[in-house]
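What follows is a short report on a single structure.
One chain of protein is taken out of this complex; the other chains stay put.
Right after this comes subunit A.
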Amino acid sequence: MIHTLALAAADNSGWIGFHLGDLIRNILPLTVDGLTYGAIYALVALGYTLVYGVLNLINFAHSEVFISGAYAAVFTLVAFGFGPSAPTMNIVAVIGALLVAMVAAALTSGVIALGVERLAYKPLRARNAPRLVFLITAIGMSFVIQYAIFWWRGAVAEPRVTMFNDKALFTVGRLTVYPSQLIIVIAAVLMMVGIDALIRRTRIGRGIRAVAQDPDTATLMGVNRERIIMVTFVLGGCLAGVAAFFYIMKVPSGAVYNGGFILGIKAFTAAVLGGIGNVRGALLGGLLLGVIGNYGSYLLGSSQWIDIVCFVILVAVLMVRPDGILGSNLAKVRA
């Protein structure tokens, strides 16, 4: 909705605009919409952050882990009889089906993330390969997943699935809030709080922190490093799957073979913005990036500017404050 507004504005004034007045008038709906996207970025960003914290490695294939979750969500929903328009089942059945789809997406992404770890990273760890090599296998892996999907489903996006009738919840002035926006933001924040608690309070979380701080000493202290790494990948993958489910809720025709790439970059930017390796930073960075990206694209006149704005933010953050806003990393988290 907001993107069509922006595109309409672009038609009036060439390819680059400066719609400050419009931006200020629409600041509330843009903020809410931005927060919704930001919540999705944040969930994906957690995957980058967790893996980075434990392995000091950017998992380039994480965007493909994400998009495979989106496919799983779409397929599950289609199997339940969801289609282009909202289903006519009773509300309990709808909620049940949505929960099943979410779990399916999370499980698929978790399994794919684990597969990436086993196939592409573990053999390299065993060989003590230099970091550039990890990066290249990650790229290879992301290629393999992306084009396996392409091979299977072709270049077109899956037909849209509408989860429910997204009728306006309430309207205040120019701001209209939709149920999907509320669900996504609240669910994402709850999950982030849950993950934060998991890292800080549980045994597994202690293991993750220990490995992040010093893998060798952690191993000597009886932490099973390989198991922690697996858990980290699965955890990040599951969160990406949940994010993919919400992404389909927000963008019903979002399942396309290369759809993960741009979102992955944005999620990574969010992770860097908040401080990579920092769980709370991922949430903050995600929400901030969602909002800034939305403002920027509206200000400049086209939705495509979102991506450019995000890249520029990424470079700027890396230049000025490479540790991100919150800075500290997983290793320094106190219980």
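Throughout what follows, a residue touches a chain if its C-beta (ideal position, glycine included) is under 8 Å from a C-beta of that chain, and two chains touch if they have at least 3 such contacts; residues count from 1.
In this text, contacts and distances are computed from a predicted model.
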Record-based protein name (UniProt) of the chain missing from this complex, from "Amino acid/amide ABC transporter membrane protein 2 (HAAT family)", "Electron transfer flavoprotein subunit alpha/FixB family protein", "Thiamine transport system permease protein ThiP" or "Putative FMN-dependent luciferase-like monooxygenase": "Amino acid/amide ABC transporter membrane protein 2 (HAAT family)"
Residue of A:L182, A:M221 or A:I262 touching the missing chain in the full complex: A:I262
Per the touch definition above, residue among A:T36, A:S109, A:Q146 or A:N278 touching the missing chain: A:Q146
Which residue of A:V103, A:L135 or A:I325 touches the chain not shown here: A:L135
Of A:I27, A:L57 or A:V251, the one touching the omitted chain in the full complex: A:L57
Residue ranges of subunit A at the interface with the undisplayed chain: 14-16, 57-58, 119-120, 123-124, 127, 129-133, 135-137, 139-144, 146-148, 150-151, 258, 261-262, 265, 268, 272, 302, 304-305, 307-308, 310-311, 314-315, 318-319, 322
